[in-house]
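There's a structure below that I have some questions on.
Up next, subunit A:
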Amino acid sequence: MSGGGQVGQVGQVGETKGLIGRGLGFSYGSKKVFAGVDFAARPGEVVCLIGPNGEGKTTLVRVLSGLERAGQGTVELDGVALTALASRERARRVGVLLEAPDTTFGFTVRELVVMGRYPHVGRRTFESDGDRAATRRAMELLDLEALAESPVFALSAGQRQRVGMARLVCQDPQVFLFDEPTSNLDPAHAERFVALCKDLAKQGKACVCVVHDLDLAARLGDRVAILAGGLIAAEGAPDEVLTPAVILRFWGVETQRVDALTGRPSLIVTATR
Partner candidate 1 sequence: MSLLPLLLPLLLPLLLTGGCGEPTPSGPRPGDGAARPRIVSLAPAITAILVELGAKDHLVGVTSWCDAPGVAVVGDMKPRPEAVLAAEPDLVVMAQYGSQAPDLAPLSALGLETLSLPLVTLDDMRQATIRLGELTGTDGREVVRRFDEALTAGQANTSRGVRFLLVYGLEPGFVITTGGGDHISELLTALGGVNAVSGGVTTRLGLERVLELNPEVIVHAAPSPSFPDSKAALAHWATWRGLDAVASGRVFVFPRDTLARNGPQLTRDIAELVRLFAAP
Partner candidate 2 sequence: MKGSTWAVVALALVVVVAAAGLAVWLGMPRVSLSVALSDAASWQHRALFDLQLPRVLQGLCVGATLSVAGAALQGLLRNPLADPYVLGVSGGAALGASATTLMLGGLGVGLPLVVGPLGGFFGAVVALAIVLTLGAERGRPSPLRMLLVGVVVNALAGAMLMVLSAIGDAASVQRALLRLMGTLGADPSQPGLLWVVVGALVVALAAVLPSVRELDLLALGDDGAKSVGLDPEKLRRRLLVWLSLPVGAVVAVTGMIGFVGLVVPHAVRLVVGPAHRRLVPLSAAVGAAFTVLADALVSALAEPLGTELPVGVVTALVGGPVFLVLLRVRLTGKDAR
């Protein structure tokens, strides 16, 4: 298990495949959020970004997705700096889900999901048949077909979250970034999401998920990275990273780990300090 700011094999020269952040630092004014962060999300893997509340996970995701500029460091996709790409070019390659769609006006689920095609279509043309097919597929994957013509303000929080996911799936970038994707989902839909991520990975995409549920992180991620104290404090396979000792150190809760159930570590919180 590596720790103290290094993430896997990022430091190697010539490593270019996937979304790679090197030496990232970010501050709000004088308040430092993180510094010296290396992060990699490679094609075909799911990385779970975890850590205590308020430590900057969402900020890191915003920087990795190109929505914010890091104060220091670079983010590259397949060797090309994200900042060098035009917005729609970047959107074709990296997509992020940070919030559910707005409910002010009654756009239908279908209308919102098809917006994911914007980086591919732009403003000049109406949607093509291919776009409509992609939209249908995305809605199927997220179990939204029955709600396709429902206005967004009539949906529950979980349903809206799935609409956001469907939009991102429809956008079909190379790298998917999800910020707390399952926070409003029931167990059934949460499992579907896990399956979706693994499927995306199998297709050669890279997935980054910020999660709070350590058990979920263990099941979902091929690798997990802990962002705490302004840097990547630990990183590696869930097996290695998510030990009761580590969890106690960063989260202050006592856990029991049961490996036999699923082949992946299952974590059960037994007491808080």
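In picking the candidates, the idea was that all candidates are chains of the complex that A comes from, given by their letters.
One rule holds in what follows: a contact is a pair of C-beta atoms (placed from the backbone, for glycine too) under 8 Å apart; a residue touches a chain by one contact, two chains touch by 3 or more; residues count from 1.
All values reported here derive from a predicted model rather than from experimental measurement.
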Complex member touching subunit A, one of 1 or 2: 2
In the complex, subunit A residues that touch candidate 2: 62, 65, 67, 87-92, 95-108, 111-112, 115-116, 118-119, 123, 126, 151-156, 164, 167-168, 171
